[in-house]
Every structure is written in structure tokens, then in C-alpha cells.
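Below is one structure; the comments refer to it alone.
Removed from the display is one protein chain of the complex; every other protein chain stays in position.
We just call them A, B and C in the order they show up, numbering each chain from 1.
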Amino acid sequence: MSMTSGPPTPQDGEVGVAVIGAGYWGPNLVRNFLNCDRTWLWAVCDLDEQRARTVVGKRSSIEVTSRFEDLLADDRIEAVAIATPAATHLPLALAAIEAGKHILVEKPLALSAADARTIAEAAERAGLVAMCDHTFCYTPAVNRIRDEIAAGHLGRIQYVDSVRINLGLVQRDTDVFWDLLPHDLSILDSVLPAGTGPVAVSALGVDPIGAGKPCVGYVSLLLPDDAIAHVHVSWLSPVKIRNVVIGGSLRHLVWNDTDPTQRISTYERGVDIAEIEDEDEQRQLMFQYRTGDMHAPALTDAEALQSLVRDFATCIREGGTPRTDSWQGVRVLEVLEAVDRSRAADGVLVPVR
Amino acid sequence: MSMTSGPPTPQDGEVGVAVIGAGYWGPNLVRNFLNCDRTWLWAVCDLDEQRARTVVGKRSSIEVTSRFEDLLADDRIEAVAIATPAATHLPLALAAIEAGKHILVEKPLALSAADARTIAEAAERAGLVAMCDHTFCYTPAVNRIRDEIAAGHLGRIQYVDSVRINLGLVQRDTDVFWDLLPHDLSILDSVLPAGTGPVAVSALGVDPIGAGKPCVGYVSLLLPDDAIAHVHVSWLSPVKIRNVVIGGSLRHLVWNDTDPTQRISTYERGVDIAEIEDEDEQRQLMFQYRTGDMHAPALTDAEALQSLVRDFATCIREGGTPRTDSWQGVRVLEVLEAVDRSRAADGVLVPVR
Amino acid sequence: MSMTSGPPTPQDGEVGVAVIGAGYWGPNLVRNFLNCDRTWLWAVCDLDEQRARTVVGKRSSIEVTSRFEDLLADDRIEAVAIATPAATHLPLALAAIEAGKHILVEKPLALSAADARTIAEAAERAGLVAMCDHTFCYTPAVNRIRDEIAAGHLGRIQYVDSVRINLGLVQRDTDVFWDLLPHDLSILDSVLPAGTGPVAVSALGVDPIGAGKPCVGYVSLLLPDDAIAHVHVSWLSPVKIRNVVIGGSLRHLVWNDTDPTQRISTYERGVDIAEIEDEDEQRQLMFQYRTGDMHAPALTDAEALQSLVRDFATCIREGGTPRTDSWQGVRVLEVLEAVDRSRAADGVLVPVR
Partner (left out) sequence: MSMTSGPPTPQDGEVGVAVIGAGYWGPNLVRNFLNCDRTWLWAVCDLDEQRARTVVGKRSSIEVTSRFEDLLADDRIEAVAIATPAATHLPLALAAIEAGKHILVEKPLALSAADARTIAEAAERAGLVAMCDHTFCYTPAVNRIRDEIAAGHLGRIQYVDSVRINLGLVQRDTDVFWDLLPHDLSILDSVLPAGTGPVAVSALGVDPIGAGKPCVGYVSLLLPDDAIAHVHVSWLSPVKIRNVVIGGSLRHLVWNDTDPTQRISTYERGVDIAEIEDEDEQRQLMFQYRTGDMHAPALTDAEALQSLVRDFATCIREGGTPRTDSWQGVRVLEVLEAVDRSRAADGVLVPVR
């Protein structure tokens, strides 16, 4: 029969990539590299070659291997996405950089801020793109939030309250902070003006089910200028909530990520201020807030990971810094380490870094 | 390098399939045939070969062709999925059956009940599986509804009210009834006891935007025993609603398909009945309904099209009738034709068939 | 002890009123007349004097009586609110008008449009305010809808879809149409431009529980210029829905009355129109709608019945026509009668009046 199969070779300009790690996240990377017109996925690598084969699926001509070194030696592969357990990120990332590969690393970038900095600096010295896969930062919702803040629509940011809870796996090699908090920390890092990130942290973790590690956590992050961010994370909530409220001096913004019809809402802020005299004849300001009109912009349904993968490829080809570069990965880890220190001291406020 | 690519040949027992039509629905079929461990997708066919190539995507070894005949002549291909415009379903299906291929046809099965019956009969004579792609019938929600009704939990079905509205494309070659109503009709056909389908229809279509065809429709379907089903379909609703209420003599069931956390709810039915004497000394029954407790079963997130594709492959290998066989396609078209007749007569009740 | 009780006499300008009927609605009237600074409630009348006493409650100095004639003879009483069974509205209203009292009558104004017209004309001749208690027309939501339409924000009204369903009492002396439809008909009458009300009606009622009267109803109302309104009413729905969608050529408006935080939403309407050439070389317009931005105005929580009572008192003192005057009651009944005629003829379209 005269049927023809797909083209065997990358198009002009496509970045040759490989995925390391065929676990939970690997299939998403594979799908998005395949759907991206700027990348050409050569291979998937996993210690368990059969798992890699399952991830590429039937009818695929993507190569599979259990040998990481083969990828590094392959000149067609310009970049690798590392989606392996966090403990392996440092050695894999450094080896890839040494082999001249650009890297995209699953969060957390490493097991410590120091290790993350080692990766970031190595990539910088080698002139390679090093990116941390903070996927949420590429959602249309976060794009919108950043734009609203940058345009000054919310005014001065006064507080952020995030709830990120659901019923999930009590993971073996991480706790609820290290599992869920990087999402909020990277989002904050992406939307807040540079230099206004957390300066001190108070954290309390709880293990009500006897899992041997915190499964529910509450984190207060002091921001400059008396602003605050608070994050509630949980693996034990029967209902899934992904809700972020950003209170600004002009408007409030609510991001309810589980409501696809109305993810972002901004509320006008009706404030009545009155100067009154109190019983001791002191003059006081009284604030009375009213809920104002609400506006919910129509957002596109673009897949965040696709935008991230494009940003990665574009920065490799055209230069530039990806939105979630490895330095963001470092900053996220600096806060995570402060969380650990605060927890160890019964929730006392500790400075970041 | 020593990397190996995927296995080039189907596993034992996998059904060799091809997809005809690389339009809106084709990519979903391709993806699900690839993910199914009982099918092996050989080829995708479209008059526009480039479109077929786009659908199979990069790095795929699936063959693409613009020649339908090649598929029919290929012995490796045992079954074809037809996802082309409805006007082509009859000739393509008959040709496929003549070539000994099992068929899975996108809804509506054909342009008329008579044509659909021709297809169903031809397949039956040839001993081939002929299935209509009424995907919704394979959702966990519809599974649950059918089970609840079959187990008698709802009691006698008294009424069904369905709202299927959203903002969508005003399609060129179909109206809102033929586009959306098949979903409700096939679902009803799947969940109601055999032989209790619509016997008469009253339909009203509206074209408030001057599109030249109904964009909003209201359909009343009389069921046996004074029961009724009503369906509201629209291409013009700013909010997307997929809501079905089934009123039974014992319980109500609500299916809200846009609420992933609680798709199915059943409500106990508190009824107080009192025999009273009215002003003319007639004895009357008074009914006072109360809302009772609600129960929302946890449903799996299984993809319906995957279950459908498995059912197709299983019936081909092991025999049996798929849930949405071509005779269901015929029944759906019989009601659609009654809708057209009622609309032509200003909404008068017309019998089905 | 020196404690003093409330003032025994009305203030300047307060309208002296009485309430007839201490059933379901009476207590709401009593409460709102008491809270209104333009009315002074003298008495409550019910055939069952004890019921009247219960409605005024403990510690009240409101007089109670079982004799309607006493109210009519009492010069302090300038206006009466009639909240008795519908069959008594005509004689009570006419007697009140004859006694020179302004009237506020619970919906429906009478048992027929002819009777309603008799009331409206009698009041007009006597120069008295005659009002029908279509409370919904005074809600902040309906105010907003009327303003949006009047300001042209929605553009030309293309369709209205209303769902008014809940689990309720199957009433003895009325059916679901006469019980619930007056709400929608009066709202439409209030928000649509004058003269653009229903011109023809198709209605289907169902009695799935053997109650001897329709408990579920579907009504299509043809409006001028190919517009349509559809109303679904039910006493048998396990979930309470009060949802009205108004589709305009410029914007959609959604009124979800069970969501107190966001009752009114207006949606920008993204439309892409393309002129294409079809297979037969005919030129056709293609419409592709997109959901646009959404805006939800902050509404006050004002109680509708309070606004209605104020309007009544204001029209009595200062002249003017209340928003829901008796002629609106007539128009509502004209449509209800068309509903009955259509139902009697199996849902055929019948003209209004």
C-alpha cells in the first residue's frame, strides 16, 4: 500500500531534546515536546527501559534508553528535561551542563538552595539555558495576574492568601511543604515586583494521621512594607481547593483555579473612610469596606506546559531568560529552607536566607 | 547510539484499525486507539493528507494517506473509524462493510433513519460490528445513572429535564438540534429501560441571530406512562450548562457534568401525602414534597472514549453488541426526524417513526 | 415604672393601611408596612381572627378583625392589601374601590383577564391606585436588568430563557403555570420595552405524579422580531433554580437569583463573522461566538417588598403609576389564558389575547 508515514527528521530550527525520567511528570513533557513546533523529541530515558517505552507509547519512533550517558553523547540532543527524583537533580543537571546541554529541571530544582545555586552558576558559566519547571507560572491565570499587578490595577499589594489543598498521596520522600509550596512560591516570585519577595517566614506543620511527616501546613510569609502572604497546604482535604486572593490597595483579585469558567475575578474596592472622634476625644479613621463591581476577564485555555516548553526552546534559539529560570528555583528553595527552620523552632519567625 | 525505538508490530490480539477523517474528532480517536491495549492504529486517512499528518503528529510511525481505498484493501486493517462529515457516512460505511471492515461511525450515524438502517442491516448481514460513536454513553456518570435506574433506586421514571447549552460555532451544515440532541437521545436510549423511549415529539427552534437555521431549541419528548423528557439545546448561551435531572417516584438524580467534583447527586424524596376534603366535599390528595438527604457517589475519571474504543475492540474479538451499536444510531435518527416534522408544523406533537 | 411605649398615632403623611388575609403572604405584608416610614398599619383582617392575631404577633397594637366591612367603613384606612385566595380578589377589590380605598392585590390579580380588567378600570374611574403585588419586579436585580436594557447595553433582545423550579407544595387550587409563571411574565413586562411583550404562546404541562394538574411546565413565548422567551416551571425539582438568561445582540445577561454574591452577570459577546463560499458556491455568513469578559455589578440587598410598599404609598400620596400597576396584572393574565388555550390544544401556538 502506498501510505506514507511521518517525516523522520526535525524541521529547520527545531531544538533536539530528550526527556530523562518516565515517572509521573515525564508523559506530560513528552506530549508537550511532541506538540511544540520548536522542539524535536529524540529520546526518552529511564532506568527502567520498559517504563520509558510505555511513556512514548505505541507507534512512536522516539528512541528509548536506560543509559543517561548515551543522551549526553548524542550531538542531536541539545537540551534535556530532567524529571527524576529530586535527589538526582544535582548530579544529572551538572552532567548535562558539562556535556553542553540546556536543561529543564522539575521542581524543586535541587535538595537545597546551595545545590540549586551550583546548578544555576554552572549553567550561567557555560552559557546554557537552565530552567526550573514551575509550570503554574505559565498559566493564562498567572499571566493575567502579573499583568494586572504590573499595570498597577491592584494598587499596592497588601496581602496574599493561598489555599492549595486536596486529598493526595502521602509521599514517601517529601513532605507537604516541599511538595506543594513551590507552586505558590514560584507564582509569587513571578507576579510580585522584583525584590518584594518574602523576607521572613513562620511555618507550622501537622501530622494528624501519623504519617511521620507534615501532611498539613500553614505558612506565613512576611513581605516588605507590612504586606503578608499566607499559604495553607494539605494532602488531607476532602475537597480540592486552589484559591488565591490578592488584596491590593485599589482592587482585590481572586484566582479560583478549580472554576474553569471564572478563574480570575477582580473586585472594585469600595472604601468609606470617616474621621471620627472617639470617647476619649481622639480623632480616628474609620474604614468601612464594601464589595464593589466584579470583573472576570475571559482567559484562553492554553496549556501552561506548552507555553513553558516554547519559552525553553525560544530562549535556546534566540537567547533570553526563561520566566522560570534556575535562579527562581534558587529563590524558591531559600524560602523552603526558611520554612524548615521555622518549623524546627515551633513556628517562630525566621528570616529568609 | 544504542537507543531503541518502539516495537514495530502489534501485540497478539490487538485489532488493526484506521481512522478516516482528520477533522475535529479525529485526533481524539487517534489518541484513544494509541492508548488502548486492544487496538493497533495502522493509518489515518484524510482527503487532505497534510491534515492527516498533523493529526498523527511528530515522531509517529502511523501511516497517512488520502486514499480511502488503500485502507479497504489493506488486510492488516480490520476496523475503521469514520469521522468525516455526516453526508459521507452512508457510502463510506457501506464500502467499509463490503470490504469486511468493522465500523465505528461518528454521530449522527447517517443523514436519515432510513440510511442508518441500511448501514445497520448491512453490518448485521456481514456479521460485522457496527457502532455509533455516542461517546457520552460511556462516561462514568452515564454508567452510574444506568445502574441506579436498573437497580430501581429511582423508582418509576417520571420526567427527565436536560439543558445542554453553551456558546459555540454556528455550524454550516447542521442545526442545533442535529448537533446537540443526539447526545441526549443516545443517553436516554442508554439509561432508560428498553422500549420506554420517546413516542411523540414537540419541538420549537429559534434563530434569533439570523443564522438561517435554529440556534436555540426546545424539545419535549413524550415517554410511555405519562413520563416526559425535555431538552433545551443552544449554541448561544454565554454560560455552559450540561445538566440533566431525572425525576423518579423514589428519588431524583441530578447530573451536573460541569462540576467535576460532584457530577452525580441523588436526592431522597420526602413526600407528605394527606387526604383532605375540599370545599365541595370532594376528597383530594395533597402532596407536599420536601428535599431529602443527598448522596453523591465518588466516580472515577475514566475517559469515555477510551471505554468506547475498548468496547469496540472487545466486541470485534470476543463477540457481543457494543452499548452504542448502530441500531441505537437508528433510534436516535428516528427521533431527530420527528423533531424536524414537529418544527415544520409549528411545534405540534408528532409521533416518532 | 416610668417606661413609655411606642407612639400611638401615625406621623404626618403616613398612609393608613390594612391587610386582608393572614395566610402565607400576609405576614410579609405586615412586616413591610411596619418597616415603611410612609405607611401606618391599622389592622389585619382574616376570616379566622386567631390567625390574624398570630400574624400581628405579640406586643402589637395592630387591630385584628374578621369583618372586612369594618375596614371599609374605617376612614383612617386609606388603602388595603388583599392577600386572600385568588377567587376572592375580584369581589374584595371592587368593594374596596367602591369604599374609596387604594388597593394592592396579591398575584394573580384575578381569575381571568376580563376580571382583572374590571378591577383596573374601576380603580381608574375612581382615581385610586390599584397595584398588583408582583414583588420580583422591585428586586435590585430586576431594576438592574431594566436599566441595562433601557440603556441599550444588551443591544436588541434576541431571547430569554428562564428556569424557575424547585420542590414545592402541589397546590390544591392552582397549577404550576398559574403559581409560578406570573413571576416571569411580570418580570418580562417590567424589563422589556413597552409593546414588545409576548404575541403567541406554546405551552406543555405534565403531571408525572398523578396530581390531577400540571406540576411541570414548559412555555414558549414568541416576542416581536423573531425573539423568543422560554420558561420552565416545576414543583418537582430537587434543586432550586431561579435562573434567567437574556441574550442580546451586544451582550448576554445572566440572572442567577440563588447566588447572592453574584446575582447579575453580563457577558461581552465575542463574535467572529466570516463570509465564506460553500460547496455550491453560495456565499454564507459563518458565526463563531466566543465568551467574552464578564462583569458582575455590586447590587444592594434591599428587600423588594419594601420598595414595592413604598412605591404604593408614594403613588397614593404624590400621584403616579406604580411599576406593577393593575394593567400589568391584566397583561399577565392575558398570557396565562393563552397558556391554558395552548395546553388544551396539545401545545399548538396560540396568539395572546
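Here are some notes:
Here, a residue touches a chain if its C-beta (ideal position, glycine included) is under 8 Å from a C-beta of that chain, and two chains touch if they have at least 3 such contacts.
No experiment lies behind these values; they were computed from the predicted model shown.
When the full complex is taken into account, the listed residue touching the unshown chain is C:Gly57, out of C:Gly13, C:Gly57 or C:Gly212. In the complete complex, the hidden chain is touched by one of A:Leu47, A:Ala150, A:Leu167 or A:Ala344, namely A:Leu167. For subunit B, the residues in touch with the chain missing from this view are 262, 268, 270, 290-298. Residues of subunit A in touch with the missing chain: 158-159, 161, 163, 167-170, 172, 202, 204, 206-212, 216, 218, 220, 226-228, 230, 232, 234-239, 245, 247, 249, 252, 254, 267, 269, 276, 278, 284-291, 294, 346-349. Taking the whole complex into account, subunit C touches the unshown chain at residues 1-7, 34-35, 40-41, 43, 49, 53, 56-65, 67, 70, 73-74, 239-240, 258, 261.
Methods note: only the chains that are shown with their structure count from here on.
Annotation: the subunit A:subunit C pair of sequence copies touches via predominantly the same residues, more than half of the used numbers being shared. Overlaying the C-alpha trace of subunit A on that of subunit B calls for a turn of 180°, given as a multiple of 5.
Chains B-C form the pair joined by the most contacting C-beta pairs. If you average the Cα atoms of subunit A and of subunit B, the two centres end up 39 Å apart.
Note: centroid distance subunit A to subunit C, computed from Cα atoms, is 52 Å. Contact with two or more other chains is made by no residue of subunit A.
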